[in-house]
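Shown below is the structure under consideration.
Coming up: chain A.
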Amino acid sequence: MIPVNWVVGLAAILFAIGAIGVMVRRNPLIMFMSAEMMWNAAALAFIAFARHWHDMSGQVMAFLIVGTAAAEVGIGLAIIVTVYHRRHRLDVDEISGMKN
Partner candidate 1 sequence: MLVVWLMVVALVGSFVTLVVPRQSAKMVAAIVGAIVMVLYIGLLVHPGQGVNVSWIPAWGIRFHVGSDGLSLFLLGLTVVLTEAAILASKSAWGPVYFFWVLFLEFGSLGLFSALDLFLFYIFWEVVLIPVFFLLTSWSGPKGRRAGMKWLIMNLFGSLFMLIGIVAVAVIHSQPFGPLTFEISKLVHVHMDARVTPWVFAAFFLAFAIKAPLWPFHGWMPDAYREAPAPVTALVAGVMSKMGLYGFLRIMLPLFFPEFVKYETGLLILAVIGLVYGAFMALRQTDMKMVTAYASLSHIGMIALGIFSLTRAGILGATFLMVAHGLMVGGLFIVLGLLENVGGSRELGTLRGLNASAPRFAAYFLFFALATLGLPGLPGFVGEYLIIQGLVVHHVVFAVIAIIVLVMAAWYMIRIFQGIMQGPQGDLEIADLKAQQIWWIVPLAGLVVLLGVWPNGLTSHAVPSLYHAVHLLAGKGGSV
Partner candidate 2 sequence: MSLFHGLLPEYIIVGFILISLLGNMLSRKYHVASWLSLIGMLSAFVASSHLWSFVLKPHMFLGGGAVIDNYSLFVNLLVLLAGLGTILLGWDERRWGTEFPVLVMLAVLGMMILGLAGNVITLFLGIEMLSLPLYILAASTHTASGGEAGLKYLLLGAFSSGILLFGLALLYGAMGSLAFVNFAKTVATPTSPLLWAGVVLSLVGILFKLGIVPFHMWVPDVYEGSPTAVTQFMAFGTKVGAAAILLRFMDFGFYATPGWWGPALGYLAVLTMIVGNLLALPQKDLKRLLAYSGIGHAGFLLIGVATHNLQGARALLFYLLPYGLAVLGAFAVLSLVAGDRDQVSVSDLTGLAKKRPLMAAFFIVVMLSFAGIPLTGGFVGKFYLLQAALFANQPGLAIGLVLGTVLGLGAYLRPIQALLNNQDSDSTAPKPKWTLGGAVVVVVAVVGTIGLGVYPTPIVHMVNQSANFFWLH
């Protein structure tokens, strides 16, 4: 028997690590991966709670998260490619022309 609360705790930690990734890394791909990790953490929490409540709608939600993530990754990677395919470095800080 897996302690559901602990699983959610794990999800929270993964979520935090993902957040750090987004804020700290400068490589857009890694940032994007970190964001995906946050989504994954949320999916994990949903599944854990679904188990806790004996309610499958949480799992449906998790499934939808996975599906959406797929679509989002498709678009995201396309954007990253268009932005970076001519650039020297994968550095998100270089993309800061608009400010103030």
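If you want to know what made the cut, all candidates are chains of the complex that A comes from, given by their letters.
As a convention for this text, a residue touches a chain if its C-beta (ideal position, glycine included) is under 8 Å from a C-beta of that chain, and two chains touch if they have at least 3 such contacts; residues count from 1.
Only a predicted model underlies this, so the values are computations on that prediction, with no experimental measurement involved.
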Only one candidate among 1 or 2 touches chain A in this complex, and it is number 2
Which of the residues in chain A end up touching candidate 2 in this complex? 8, 11-12, 15, 18-19, 22, 28, 31-32, 35-36, 38-39, 41-43, 45-46, 48-50, 52-53, 55, 57-58, 60-61, 64-65, 68, 71-72, 75-76, 78-80, 82-83, 92, 95-99
